[in-house]
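Here the complex is missing one protein chain, while the rest keep their positions.
After this line comes chain A, so read on.
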Amino acid sequence: MIVYISRRLLSAVVTVLLASVIVFAAVQLLPGDVATQVLGQDATPDAVAALREQMGLNRPAVLRFLDWITGAVRGDFGVSLVSGEPVSATLWLHLRNTMLIAVATIAVAVTSSIVLGVVAGLYRDRWPDTVVSTLTLIGMSVPEFVVATLLVLALSITVPVLPAVVLDEASAPVADLLPAVVLPTIALSVVMTAYIVRMTRTSVIDVMESEFVTTARLKGLGTGRVVVRHALPSALLPTLNVIAMNVAWLVGGVAVVENVFNYPGVGRMLLEAVHNRDLPVLQAIAVVSAAVYVLCNLAADLGAMALNPRLRTGERSAR
């Protein structure tokens, strides 16, 4: 078990390292650099030269990467080329804000999707299943920015109960951000729920047809007990990986939704950094996103072990 975890952790470190190299190389391939991007139409040769000098861009790319990586190992992500602020401080603030949305979305999406998935699975091909399946198919097909726009139209413009965009800075207190979290959470939950419901429904159907469920029924157990104690743990196994993938997608992929709501999270920070070719910021976000991704998958695998007796005792039965 410990060997397994440490092997996974080691491969995680390698993955994160590779991600940072790839992001660095990819940004070098993008046309333009931070000086030309920031100046735009005012990028006269003199102005570009002055800004490059000021930002220390005249050193070779490899040297700049080595500088960055030696700092990053010590936990120092450097300063943003554009704002001159330390990347770590800004990133943690934005990450905190994104986590607000992420945690709320996970809570809403996982709970509702498991309930809906189980209902759909138990009432297979009857009307509750038809309703849930139709809604999830719609949820999957409509992109999150369309959902977001419809929500703004309904809840900010027609019936103005929630803010359409966030006017606060990244450093605003959590309490101020809370009203702004609601709409992004709903928008993301709709998309995320759709995927998990499909998965849960399928595995509930599979499990309910398996022999041990039949045995449990024959023992005389009630449906509620059969579902909660026997069917659900098994049915959740394959679902767990889907949830893990979705959580990782959340942290990396909220960019569009955050921009629509002007929400000061990692997604908006990422988009601005890409636009400005702000390498230190991009690198830091890449490392953090990769780490979250890897950790989510690791957690899912460990969770699967905890739920599955065969995997949990895998080392012994392998003899």
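By definition in this document, a contact is a pair of C-beta atoms (placed from the backbone, for glycine too) under 8 Å apart; a residue touches a chain by one contact, two chains touch by 3 or more; residues count from 1.
Convention: contacts and distances are computed from a predicted model.
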Protein name as given in UniProt for the chain not displayed, "Sarcosine oxidase subunit beta", "ABC transporter substrate-binding protein", "ATP synthase subunit b" or "FtsW/RodA/SpoVE family cell cycle protein": "ABC transporter substrate-binding protein"
Residue among A:Pro45, A:Pro60, A:Gly75 or A:Gly224 that touches the chain left out of view: A:Pro45
Given A:Val108, A:Met140 or A:Val165, the one touching the chain that is not displayed: A:Val165
Hidden-chain contact residue, picked from the options A:Ser80, A:Ser113 or A:Gln283: A:Ser80
Identified contact with the non-displayed chain, of A:Ile2, A:Val73 or A:Ile157: A:Ile157
Absent chain, residues of chain A that touch it: 30-32, 36-47, 49-51, 80, 82-85, 149, 152, 156-157, 160, 163-165, 167-169, 259-262, 268, 271-272, 274-276
